[in-house]
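A single protein chain has been omitted; all remaining protein chains appear in their positions.
Letters A, B and C name the chains as they come in the text, with residue numbers starting at 1 for each one.
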Amino acid sequence: MSAEPSLPITSPAPRFGVWLIGARGSVATTAIAGCAAVAAGLHPPTGMVTETAPFAASHLPALSSLVFGGHDTVDCPLPKRAEHLAEGGVLPHGLPAAVHAELVAADREIRPGGPPPGDTGRTQDEWIDVFAADIRDFVRRQDLAGAVVVNVASTEPAPADGSLPPSSLYAAAALRAGCPYVNFTPSTGLHHPALAGLAESFGLPYAGRDGKTGQTLLRSVLGPMFLQRALAVRAWSGTNLLGGGDGAALADPAAAAAKNAGKERVLADTLGTTPEGEVHIDDVPALGDWKTAWDHIAFDGFLGARMILQTTWQGCDSSLAAPLVLDLARLTVRAHQQGLTGPLSELGFYFKDPVGDGPSSLAEQYTQLRHFAERLRTDTPAPEAHR
Amino acid sequence: MSAEPSLPITSPAPRFGVWLIGARGSVATTAIAGCAAVAAGLHPPTGMVTETAPFAASHLPALSSLVFGGHDTVDCPLPKRAEHLAEGGVLPHGLPAAVHAELVAADREIRPGGPPPGDTGRTQDEWIDVFAADIRDFVRRQDLAGAVVVNVASTEPAPADGSLPPSSLYAAAALRAGCPYVNFTPSTGLHHPALAGLAESFGLPYAGRDGKTGQTLLRSVLGPMFLQRALAVRAWSGTNLLGGGDGAALADPAAAAAKNAGKERVLADTLGTTPEGEVHIDDVPALGDWKTAWDHIAFDGFLGARMILQTTWQGCDSSLAAPLVLDLARLTVRAHQQGLTGPLSELGFYFKDPVGDGPSSLAEQYTQLRHFAERLRTDTPAPEAHR
Amino acid sequence: MSAEPSLPITSPAPRFGVWLIGARGSVATTAIAGCAAVAAGLHPPTGMVTETAPFAASHLPALSSLVFGGHDTVDCPLPKRAEHLAEGGVLPHGLPAAVHAELVAADREIRPGGPPPGDTGRTQDEWIDVFAADIRDFVRRQDLAGAVVVNVASTEPAPADGSLPPSSLYAAAALRAGCPYVNFTPSTGLHHPALAGLAESFGLPYAGRDGKTGQTLLRSVLGPMFLQRALAVRAWSGTNLLGGGDGAALADPAAAAAKNAGKERVLADTLGTTPEGEVHIDDVPALGDWKTAWDHIAFDGFLGARMILQTTWQGCDSSLAAPLVLDLARLTVRAHQQGLTGPLSELGFYFKDPVGDGPSSLAEQYTQLRHFAERLRTDTPAPEAHR
Partner (left out) sequence: MSAEPSLPITSPAPRFGVWLIGARGSVATTAIAGCAAVAAGLHPPTGMVTETAPFAASHLPALSSLVFGGHDTVDCPLPKRAEHLAEGGVLPHGLPAAVHAELVAADREIRPGGPPPGDTGRTQDEWIDVFAADIRDFVRRQDLAGAVVVNVASTEPAPADGSLPPSSLYAAAALRAGCPYVNFTPSTGLHHPALAGLAESFGLPYAGRDGKTGQTLLRSVLGPMFLQRALAVRAWSGTNLLGGGDGAALADPAAAAAKNAGKERVLADTLGTTPEGEVHIDDVPALGDWKTAWDHIAFDGFLGARMILQTTWQGCDSSLAAPLVLDLARLTVRAHQQGLTGPLSELGFYFKDPVGDGPSSLAEQYTQLRHFAERLRTDTPAPEAHR
């Protein structure tokens, strides 16, 4: 005889998976360590838009409910990676030790990425199956209520032939595993003709492409300013100095071309014209995890008076990107829960080259994001969520 | 008996007065010369927001319909002033000659300003009467369909006692003459307790205060960016180097205090907090009509990572201000026509310290301005205009 | 019968004292920790001019022979202070632990500073005696072959009346204790009428004033460039953003005035004229131990063409100052050994406002410094040392 049967059965709070492509990179490590630190109250959620008031009622998954895993081609374990980041000033000293358990737990869920260049052992479709199986296995073993796949790997060169580049294999695997997909990089991901319409056909939402964390973030507020004030931008020139792995990856002209396309699109979209000027991306290892972006904008005022605005942005890319990755994971998981499918164009606030149609000025994108936060509030899922 | 009655009487197109306080200053001279140049098709209307598409149907007075006059305490005739500006690169060479007739015409409509400091010959009320008579006389002689008074004089020191400073005498005169009033400077103008509610009681609209042309314009787009991205601004420091008359006027700490108050209000309003940091205004005559504003913004990202944004704005203040003065004159004349009265808070886009309640981010102010442009479209005046 | 008497008695290597006024400040802590770290081979001697080739034969005391002590009015022990500096990124993480023993040893040799403001318990002369006794006691107990007193305390306000400010009491105490004196700050030190000629009468050398570590260092190479190229500098404006204790100290207008005087002197001396422009020093605690200096230089080229150079210097003041403090201690100890007395004008390379007469361009100062290094090579002391 026991009282237990009459007690209401409290099901454990649902947990959600965040599967990171490039799970041992700087951005991923910062996101995983930071999520644990903020969830534990060790740090305020600076840089996390989803922790601000407009998102309070949007039923986003709690930070403490997020479980991390992912693919990567490198072996350096997350706790060691976090130590490196602390030495470089990206993570606070002491943080790697404080969240050691969470880093170890996430590291156990990282599976080998691939395929290696020139691999001929498996077909592309087989690779997609392998990756999808990894993701499904993660969701099953961890008993997750849902999961999202987020690409935070180094930028890959623009694909040369029609074959699927690695980022597209992972993207296809996400869908095949029933997960929404977010592309935080300029790599191809779902932007491949062979994958067009695939997310819709799987009934899954997706977002991207190329997180807006520095120079382009600035351009998305300065461009509209010039346009609204009817000032004529004559030339917009920029130089980016990047240390870390990103600098090396983007020193490859093909990778830089992918990145620059997004930057230029923002200018052209916000200004309505394409001004003179180039964008350079330099690899400067001495800068470590920091990057510096200098912009020089020559514009005309009334009667042709020539004026100049210069900006210098000195930021830590991982610290800027990581909170946005957590934002996107939460928003996309919730959107999936609500039955939304296809391109989440309302998330253009986060991207240089947003999916779907939407405004290009940050202010209008923010307005859209707040509307999106309202849509996520409804307690009853939309009909398509009943599938 | 005559044939004339059957002919349609073509009334001449209505003309509108723009009465400038500080009518021989750089801003006024640039506005008058530029209005003539743009109206004649010599230059595109760069910097004039009211010449962009959203304002096309707002029935704003044509540039060619504007007639200029004003008060000033200096004697240098407008054509000569324009030559100086051309030598300094503010006006294109050749422009003063091309619009000589218009400058001479405007110069003939400039009346002596006052009162001189320490004047005891007239009471403040008598001075208001003198100024109001000047304005009424201008409207009558020129047979104007309406007029607006715009203060573009040098910044005056914050008033020390309860008496009305000169800018307030002119503001009161504008109302007494039945004209809307725009304060493009940080001077007191209608912001004096003794003048509270006066515009409403006269049934007149007014706008101000302190045109947003450089550093604060930038701050009104950068502040919201930091807020929307949940980045923590720790310190925002600024230095302004000003040549020309404005630099000398603002080297007076009392005048600078008036100007800085507006700048700091924008930061506090857009960020929601008041960061560390000071603003300096230096008089650097060597810069001529140009100004340079350097801003240094220290902000924290995720987990407290310290980052920095710097901006350097090199602008010609008169070239930035003049098209906005023309915008405001046109919008306010039209608002008056439509029967709008009291503070035109929808014009916050133009000001550091806008009248009425309104948003402080430039993007939201621009949205308001476009709504305002729509309100001005209605062909039938609003009911309150019948009063 | 023993062989010992016939053995040559190996005297231990001589050791030299470095007595720091402000011994628990950032500069002192960095100098003490860094001296130990470099001596132990943990770090290269970056920033130490005396470790470069031209000084190799100058018989400067080895870093390992330096013994630290000093006066300070605060209690925070050096090891704790070093931890704070490591958290702020001034010292490498791990360094405070690695040199803990040396920090503890130095901390034991720190004596209370004074007098407190408004103190009436002792006369100024009695305070000098107290300080001199502290120094003599240090030299005796540690069995030092010589010692130098270096002022690295926060800038004090320019003295208002004829009384000796604290920095001058310490300077007089140094001489009374038979030690050379170096003033690394803009405080008065030996620059007080009551102390004129005192060092000479004691037969002691001295150096100063106000270490050249950032904006002024730059000015001392840029000023000569403009002069040599016959370019006409019209205006030179500057803003300094300082965190840390120095920012707070210099927010006191009287202290800032002392600092600015040195900066302006460098400009006037290197340019031959005094251009327009001001210098601001702002306290920005958010910057921690870092400072940012922005300079804006408006200059004319051929036929009056207007051009602009801007510089932004982001430095860590303690990291810039500490190696120079070690340089100066070594050079001055050696100069004393060589019998040099009075102002060491050849050390102008290090200072904003050098003692004695000397060139103001950094390049010429460096040439002088190298000549000085040669003078120090002679093995036999100069005759005047026999006095």
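As a working rule, a contact is a pair of C-beta atoms (placed from the backbone, for glycine too) under 8 Å apart; a residue touches a chain by one contact, two chains touch by 3 or more.
Quick caveat: nothing in here was measured; it's all calculated off a predicted structure.
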| item | value |
| --- | --- |
| Which residue of C:E51, C:E156 or C:E346 touches the chain not shown here | C:E51 |
| Residue of A:H43, A:R136, A:R265 or A:H296 in touch with the missing chain, whole complex considered | A:H296 |
| Chain C residues touching the omitted chain (full complex) | 30, 33-34, 37, 43-49, 51-52, 89-92, 95, 217-218, 221-222, 224-225, 228-232, 300-305, 307-316, 319-320, 322-323, 349, 361-364, 366 |
| Hidden partner chain, residues of chain B it touches | 87, 89, 93, 312 |
| Positions on chain A where the hidden chain makes contact | 234-235, 237, 239, 241, 275-278, 280, 282, 284-288, 292, 294, 296, 298, 306, 308, 310, 312, 314 |
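We take it that only the chains that are shown with their structure count from here on.
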| item | value |
| --- | --- |
| Identity of the chain that, by mean CA position, is farthest from chain B | C |
| Fitting chain A to chain B on CA atoms, where both chains share a sequence, rotation angle to nearest 5 degrees | 180 |
| Where chain B and chain C are represented by their mean Cα positions, the distance between them in whole Å | 52 |
| Inter-centroid spacing, chain B versus chain A (mean Cα positions, whole Å) | 44 |
| Centre-to-centre distance between chain C and chain A (centres being mean Cα positions), rounded to whole Å | 49 |
| Chain A residues counted as touching two or more neighbouring chains | 89, 312 |
